[in-house]
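All protein chains but one are shown at their positions in the complex.
Chain IDs A, B and C follow the sequence of writing; residue 1 opens each chain.
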Amino acid sequence: MKALVYLGPNKKSLEDRPKPVITAPTDAIVKVTRTTICGTDLHILKGDVPTCTPGRILGHEGVGIVDAVGSAVTAFKAGDPVLISCVSACGKCTNCRRQMYSHCSTGGWILGNSIDGTQAEFVRIPHADMSLYPIPADADEEALVMLSDILPTALECGVLNGRVQPGGTVAIVGAGPIGLAALLTAKFYTPAEIIMIDLDDGRLAMAKRFGATATINSGDGKAADAVMKLTAGLGVDTAIEAVGVPATFELCQQIVAAGGTLANIGVHGVKVDLHLEKLWDRNISITTRLVDTVSTPMLLKTLCSHKLDPTPLITHRFKLAQILDAYETFAHAAETHALKVFIEA
Amino acid sequence: MKALVYLGPNKKSLEDRPKPVITAPTDAIVKVTRTTICGTDLHILKGDVPTCTPGRILGHEGVGIVDAVGSAVTAFKAGDPVLISCVSACGKCTNCRRQMYSHCSTGGWILGNSIDGTQAEFVRIPHADMSLYPIPADADEEALVMLSDILPTALECGVLNGRVQPGGTVAIVGAGPIGLAALLTAKFYTPAEIIMIDLDDGRLAMAKRFGATATINSGDGKAADAVMKLTAGLGVDTAIEAVGVPATFELCQQIVAAGGTLANIGVHGVKVDLHLEKLWDRNISITTRLVDTVSTPMLLKTLCSHKLDPTPLITHRFKLAQILDAYETFAHAAETHALKVFIEA
Amino acid sequence: MKALVYLGPNKKSLEDRPKPVITAPTDAIVKVTRTTICGTDLHILKGDVPTCTPGRILGHEGVGIVDAVGSAVTAFKAGDPVLISCVSACGKCTNCRRQMYSHCSTGGWILGNSIDGTQAEFVRIPHADMSLYPIPADADEEALVMLSDILPTALECGVLNGRVQPGGTVAIVGAGPIGLAALLTAKFYTPAEIIMIDLDDGRLAMAKRFGATATINSGDGKAADAVMKLTAGLGVDTAIEAVGVPATFELCQQIVAAGGTLANIGVHGVKVDLHLEKLWDRNISITTRLVDTVSTPMLLKTLCSHKLDPTPLITHRFKLAQILDAYETFAHAAETHALKVFIEA
Partner (left out) sequence: MKALVYLGPNKKSLEDRPKPVITAPTDAIVKVTRTTICGTDLHILKGDVPTCTPGRILGHEGVGIVDAVGSAVTAFKAGDPVLISCVSACGKCTNCRRQMYSHCSTGGWILGNSIDGTQAEFVRIPHADMSLYPIPADADEEALVMLSDILPTALECGVLNGRVQPGGTVAIVGAGPIGLAALLTAKFYTPAEIIMIDLDDGRLAMAKRFGATATINSGDGKAADAVMKLTAGLGVDTAIEAVGVPATFELCQQIVAAGGTLANIGVHGVKVDLHLEKLWDRNISITTRLVDTVSTPMLLKTLCSHKLDPTPLITHRFKLAQILDAYETFAHAAETHALKVFIEA
């Protein structure tokens, strides 16, 4: 089968690989019908993710059709249309029992990382009963791909950790795909203000269309002042970091209100300064999280009841044979205005 | 009246000052019968607290007898024995309505800071109805002094923010008075392990007597390893920072388990490193807080029902006339083994 | 001044009464510019509320202009436009400190009940600092009247107690004003389904316009079956009782899902059957509540940010001189289709 293979820093190719086989009774093999590229895939390609070694098929998002199941899989059978979760979970280890699937002792984020992923014709899904979701009859398959990772990540790491509340004020630093997904899911809780902050006016304009109540281009270095002006000098109840560099985390510290929450989504490669000399008495919380995908059932319900429409995030579509073009498009988002690029079988 | 007055960095004296008078209808004047010295008073004396200016009477803890009340005070009258809260709260501003009294728009921690405090014969208490508590008939007055600040601070900033739970594991970095108070109040929630970490074996021995299940002298720089050994390599569910310097905050980051909480109590004077490159995917929370004293009613109930005995924290007693000796004793705790030094009228 | 006075069961009149005066330093006198009639006022007129004795001026909702304040009122001064809360709260008693203002030891719901109310030219508001809210400059005054009682009651007793969640299923039994207010505020949390149940097709049609996803006329006695059909046999996550009679409470018990919540808003005059023989193992919660008005600040923010528009609830407008007509209109809602009838100065 065709598969996109990581070959070491800055190297990848579309290769022929053997179709995966069932190796544990809880496995399923899924024929991938749609997948996408995540910002994390670019991190891997930079060589930033040591758990992902050369030879690995990338990709941890997608929908497909079950091709085969192991003897212990009870929830699915061949032919079932399924959503693939980016997190594999056994459901029974200590962390799974507390619903912290991200830290499953034999799972977590392993797909397209320490085991082969979804940017291929077929993928092996371990712990299939807990890591796949049946696709409701009338669901929009393209929308569903966004439930593999980006929407639960934005909701859990940003919105739920950030305790977004009706009438509250939210600032999201970073208006890329994940920041926009945070914006979409923040709206579940009807905050009074959602302020989007980015360096790219195009993305800020998009954020406005997605429902931002205000946008700030932080290029002038005065974003914190602008947020203070918008919030009567109080700062925001929830500051969501959706970039992953020290400067954006610094900005979040400057704008979080007393009693507020700084919810980190970004993948950070280096340490940051934490200004405890200013924050020790400010009654704030700072949270980090790898998505647990515990919110997937909730997201499925909001999607199927038409309370959520993530399809405007999809900007480009490619066939698997063109996946290298898809990577190019996604990697140069500033020029291509790519948000989510879709790969179809 | 006699009062301990801050005169600028490293300068203080016991002076004669006029007895305070009621300046707002919500004020009360309290005759102080017992007070104590807080670690924060030493911070002030170092010149670290810019809101506290020379000429200020220090002290924000104590019990006493109401001497006079303003026309709008309804809960107290002259002669009532009262507990003084370290936080003054109007009860009606936006922050008070969300029970974040620490950030009351006309209160917060002002006593012995931006207004005169309790290390004197009399003290003026603003917002008296919300900032004083009636003393139950049979309560231990010495124990009550610890409800002014140290116990609610330890409970709210450390134990409640740290989400201590039955069966959980707790590490408290710093076995001084506030760390020991965190230990005492952590026991409300029956954690399986309370590990105390300090540089002073004397304090660690005291911690054992207070109920620590393990103690670690961090002098050898291997405290993190020792915690990992005690927790099967997982780290602790709750790491409480009770010192306020970068090294102890660093240690807390090393020992907090995936899914755990790092609850900061310490007063920090400089920024710290936050290792987001290691923590971004660890599902942790970091909390800061100036005590709100919302837990004071709960603490009164636990004290009066004999579920809490903080009196072993009291190591020395002085008369107000000897308060300079009390400061000496408290400031040299390593030699004097002082925890809480009490000043009696 | 003119005032609507309760004269005993089924008797009321519009009378001349002396303008109220300040009797405590925490009082304010408010000139009422807009008020309304509550279903509870009809209960009083039936003689169902023993705390309300003949001679009482009715009304516990409204907006107005501060006319005078007592010496201890600090948040308001004459001339300030204010929202009047139906609950008076001292802010300092045991229950107020836990934000259960409804059970304030010297307040709670007393307005138009045990003290004179708002259906008059002027009203005395005790504990003014905690019981009035400043009106933001550009706020819609008519909308604000709905923040006195009906919206916080619907939100707190129904939606918050009922733990409405994104993707969840909600049934509201009773599509009168309070049921519709529950519908409006349930939408803050983006449930997948909001099913409205009533006997009146007109009210159900209105509910559809307000955003109900399904409506059921319970006149045929088969509402429970209909709910089960709509919820794949599971029942609803949240069942809100918004009527106050045994039959509707019974229906709520039949339709609440395992793990769900039955949130009672209705004022009940008689006991009901609780089917513990069926419910003991169903993991449900049943909640009761007199509104605490703790959500008023949140509601003000949602209103001012245009996330909430309660004005479609207003169906009729009268001058104070015509208040007896207003009562007639409101009391015969089946014919007049009245929801909220407004009384203007």
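Keep in mind that, in the parts below, contacts are C-beta pairs under 8 Å (C-beta built on N, C-alpha and C of every residue); 3 or more make two chains touch, one makes a residue touch a chain.
What you see is a predicted model; the values in this text were computed from it and never measured.
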item	value
Sole residue of C:Lys19, C:Lys208 or C:His268 that reaches the chain not shown, by the stated touch rule	C:His268
Listed residues C:Gly219, C:Gly259 or C:Pro312, member touching the removed chain	C:Gly259
Touching the absent chain when the full complex is considered, from B:Thr213, B:Gln254, B:Gln322 or B:Thr336	B:Thr213
Omitted-chain contact residue, chosen from A:Leu7, A:Ala72, A:Ala205 or A:Ala247	A:Ala72
Hidden partner chain, residues of chain B it touches	165-168, 187-190, 192-193, 213, 297-302, 304-305, 307
Contact set of chain A toward the excluded chain (per top definition)	25-26, 71-72, 74-75, 90-92, 94, 96-97, 99, 129-130, 294, 297
Interface residues of chain C (partner: the chain not displayed)	95, 98, 100, 102-103, 109, 244, 249, 258-259, 264, 266-277, 279-290, 292
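By our rule, only the chains that are shown with their structure count from here on.
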item	value
Distance from the mean Cα position of chain B to that of chain A, given in whole angstrom	41
Residues of chain A whose C-beta touches two or more other chains	none
